[in-house]
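Omission of a single protein chain aside, the complex is shown with its protein chains in their original locations.
After this line comes subunit A, so read on.
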């Protein structure tokens, strides 16, 4: 898989036949499970031990190249503290994909992840692709959430599932890639959420949300 720096490849030169799709993806999960760290690893290939906590939300973009398509993710990394919950709909409304993150060393965060999944199933676009990420898999010695338990839960709910580590980079690109693969890339697909998807970015050029050229 090839990743480009954010925003670098709107349309790769010399390959005009490649489809370029744009998707809005949101990260949700309890505070300190590693949402920002996953994004930072995916977008910049870095890991900061002292990653600052997120207030409100942060926005980043990253492009991945599949066989015949270039997928540009517009990533909203949200604040994890329960108090900021009321802001969340602003970000997941109209998102085509979500990664719900928990920390494998903390059972409570897994519970919170399940709540997020429920909320997304109720409130978000029905076609949203949800992935569950059990982060901090490098801390296996302190594991509190069993892989099988999470896998079973993911299967039941039709979620993509991987254990990841922002620290070692394990499965980080893979989970984004798996999402990219699962997202519908044909013309008009995912348009159900289009109205909301562009809500935040309405004013920018009027283009369909998962626009394919």
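What we mean here is this: a contact is a pair of C-beta atoms (placed from the backbone, for glycine too) under 8 Å apart; a residue touches a chain by one contact, two chains touch by 3 or more; residues count from 1.
What we mean here is this: contacts and distances are computed from a predicted model.
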{"item": "Chain not displayed: protein name in its UniProt record (\"DNA 5'-3' helicase\", \"TBC domain-containing protein kinase-like protein\", \"Ubiquinone biosynthesis monooxygenase COQ6, mitochondrial\" or \"Trm112p-domain-containing protein\")", "value": "\"TBC domain-containing protein kinase-like protein\""}
{"item": "Contact residue for the chain not shown (choose from A:32, A:66 or A:169)", "value": "A:32"}
{"item": "Hidden partner chain, touching residue among A:52, A:67 or A:148", "value": "A:52"}
{"item": "Those residues of subunit A which, in the complete complex, touch the missing chain", "value": "6-7, 31-32, 49-61, 74, 79, 81, 83-84, 86-87, 90, 136, 138-139, 141-142, 167, 200-205"}
